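Of the protein chains in this complex, one is absent; all others appear in place.
Note that the chains are named A and B in the order they appear, and that numbering of residues resets to 1 at the start of each chain.
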Amino acid sequence: MSAQTRDLSSLSELRSGVSTGEPLVAVNGLKTYYSIRGSFLDRLIGREGAAVRAVDDVSFDLHKGEVLGLVGESGSGKTTLGRTLLGLVPATAGSVRFEGRELTGLPERELRLLRRRLQVVFQDPHASLNPAMTIAQAVGHPLQIHGMASGDEIRLRVAEVLERVGLAPAEQFMDKYPSDLSGGQKQRAVIARAIVLEPVLLVADEPVSMLDMSVRAKILELMLSLKQDFDLTYLYITHDLATAKFFCDRIAIMYLGRIVEIGPSEAIYENPRHPYTQALLRAIPEPDPRRSVPRDLPRGEVPDASRPPLGCSFHPRCPRAFEVCGWESRDLRDLLEARWSGLEEERYEAERAAIGNLDVLDTPATRVRLAADGERAERALGLLEQARDDDPNEPFWRGVRRMARADGAVEVEWHDPLSPRLLQAGEVEVECHLYDEDALRRADELRHETP
Amino acid sequence: MSGEPLLSVRNLRVYYGTPGRPVRAVDGVSLDIGEAEVVGLVGESGCGKSTLGRGVIGLLPEGARAHGEVVYGGRNLVGLPPKALRALRGPELGLIFQEPMTRLNPLMRISDHFRETLEQHERRLTNREIRRRSLETLGRMGIPPTRFRQYPHEFSGGMRQRIMIALALVLRPKLLVADEPTTSLDVIVEGQILALLADLKRNFSTSLILVTHNLGIVAESCDRVAVMYAGKIVEEGPARNVFAEPSHPYTRELLRSTISLDTTELHSIPGAPPNLIDPPSGCRFHPRCPEIMAVCRERAPIETHPEPGRRALCWLHGPDGAIPPGGRQRLEREAIAVAEEA
Partner (left out) sequence: MAAVASSARSLRGRAKLLALGRATKPIREATGIARAMLWTGAAITVFFVVLALFASVISPYRFDQYQSHGVRFAQLAHPSAKHLMGTTVQSTDVMARVIWGAQTELKVVVIALAMALTIGVPLGLISGYFGGLLDRLLVLLMDALFAFPYLLIAIVIAFLLANAQGILTAAIAITVAYVPLYFRVVRNHVISVREEPYVDAARALGARPRTVIRKYVFFNVVQNVPPIATLNAADAILLLAALGFLGYGIQPTQGAEWGYDINRAVSDATSGIWWTGLFPGLAIVLLVTGLTLLGEGLNETINPVLRRRRFGRFEFDALSPGAMDIEPLVEEPE
């Protein structure tokens, strides 16, 4: 077998060895919120600014010998989750138990001792190494910090581990500086530094996304073989579902700080349940000559984490959203803006005039009053009804409970949002109303209520 | 591609100065871009694709110099006085960067950006026309008119990229060069932006050179593709054909190395891309090529056409007349010293 090719069957051999029983890491209800500094006035009065819910009530287990993938786009909270696990960022609430010990709230001193067993490989190989230290110094530094070796022995251990990661002969790399190395070599050095202490858990945050394609496989292979030799457990953080498919036993899909789907790798790929997971899979570019650019991707982007949508965070972009998914005033703004993009200027001006100031739609609410002066209200209502006729299949309309004249204005009211729950659906757990019997029933009731 | 090419690159070389000998980033490249065509320039880091893309519109960093021909509208852009080149950039040739924030001034509203661009290049437009053109272009990119007067920081990354594309398109250029336009974006937004770019030729009659390291997006959105390695184009042709049946071993290896949902094997290319100051003798890919022949080490390959409309720079495709006797003998790929691994 060519050294460069390794097929899926032997990969799964490497991946096996997952133990059952007490998990190595148990995360429960973890929350990491950042507070955004409010305006000067706010600070003066003492009012807190908004909070960014980077990690919003996440729970999962990680078993020894397992590779768990944390997949999400930017703003999903996956990096923050990794960093909270490592203690680099303080948790706001919840618990992280590592080998039975509670990590959150642990004083820095004790956390530092645990760092020997918990290591990390960061994303950017070009920036993860200190430009002022040689490779030998960088890789040897953890040994120094933890007093595990000194003097000559450090150099010996460093040479050993460099050879192990493929930087051989070690002598050739020991005295080089990071700027003398290629991206792949740097990442190997970073991995060497992470394993020199023989940790138990390795958090890998996008370890290959900044490397060229022809190099990625080498690093992934290295990581897999290290896993076997050192009995490592990995938390693999990435936005790339394709590499996650290879590397991971289980996958957790994250969106805006929450896990929306989690389960065994095969199950997720063969039968993705959450519409977001489905979209992610569709969107991956494939060098397949028969494919063209996917045209059915969800619109919009990951929303601002400091002001998440009501109900299910994904609902504004979801093609299958329905009554209870959390429709609100900001969705109406998005709808109108989408309608007006590319409309002829005169029509846009007219419609804009009818609706009036859109700022009232920026405060999240399930009921809103528009066009508060009687004459415009009629036109505004007409416009909304026209919009609905133009595109009746738009999920937004299913969320509208009532749209009528009231007190000389137009009142729009949406169904009350239900927060989605992480529930079992076959082999996976998914947080989506489509798989929640109670939610589906409620939506049914609401549908029959609305005239 | 029918008719005259819109832009014709002939034997272009772009070298970067160093304290020692120059870096031969683009070393003799020829390429034609047709009207309303999307051409992908794909390769790994350091292959010269970005330099080529920028060199085509004359936007090279300090310390870089170009030699050769880039023929556009009957003129050679290489060596054109900067003033003339500036006049072309904008109305005829545009560039989209990887980081949208680099082109957008954080202190200026979006409307100001458009006004400035239009006023500079199309002086005779009235304010109303400027607004109309801007809103129309922005609308096509999915930016609503309600946000016309906002500042760049109020938009997300994907929207900023759309704004930048709109800014480049509002002048209706004939050719746009997009340098890794989606690399810093998430995958769903990337798909959205790519759909926009792939439609440029239809909606705006604009040709696009898409520079990227991602084979997948090239396969999905480009009409033709040019694969680059060590400063040269090693293969070129219609995207579908090149990806279905690659002619050059590097393209083959690159395709096999790409990890996608369908991949069943992990594959990589041994060794690392060569030093561009002192590239290997003969074919630059020979130290890493699984199909290396004797001649590949001695002589640089001559460009051939394995099929009409396709080019390849590889001795496997001849021309037979130029291969000395014994040249076709297959060799063992030399054991690459582990130290040379990427």
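Methods note: a residue touches a chain if its C-beta (ideal position, glycine included) is under 8 Å from a C-beta of that chain, and two chains touch if they have at least 3 such contacts.
What you see is a predicted model, and the numbers here were worked out from it, not measured in a lab.
> Specify the shown partners of the omitted chain in the complete complex.
Across the whole assembly, the hidden chain touches A, B.
> With the full complex in mind, choose from B:His67, B:Arg86, B:His153 or B:Arg330 the residue touching the hidden chain.
B:His67
> Can you say which of B:Ala244, B:Leu261 or B:Ala322 touches the chain missing from this structure?
Looking across B:Ala244, B:Leu261 or B:Ala322, the contact with the absent chain belongs to B:Ala322.
> Of the residues A:Tyr33, A:Phe60, A:Phe98 or A:Phe122, which one touches the chain left out of the display?
With A:Tyr33, A:Phe60, A:Phe98 or A:Phe122 as choices, the missing chain is touched by A:Phe122.
> For subunit A, which residues lie in contact with the unshown chain of the complex?
Here the touching residues of subunit A are 86, 88, 112-113, 115-116, 119-120, 122-124, 127-134, 136-137, 141-142, 145-146, 151-152, 155-156, 159, 170-171, 175, 177, 190, 193.
> Could you pull out which residues of subunit B are in touch with the chain that's been left out?
Missing-chain contacts on subunit B: residues 13, 15-19, 21-22, 24, 27-28, 61-65, 67, 281-282, 298-300, 302-305, 319, 321-322.
In this section, only the chains that are shown with their structure count from here on.
> For subunit B, which residues are in contact with subunit A within the complex?
44-45, 131-132, 135-136, 138-140, 142-147, 156-159, 186-192, 194-195, 198, 213-221, 239-241, 243-244, 253-255, 257-270, 272, 338-339, 341-342
> In the complex of these two chains, what residues of subunit A are touching subunit B?
3-8, 11, 73-74, 166-169, 172-173, 182-185, 212-218, 220-221, 239-243, 245-246, 269, 279-295, 297-299, 301-302, 336-338, 340-343, 345, 348, 352, 358
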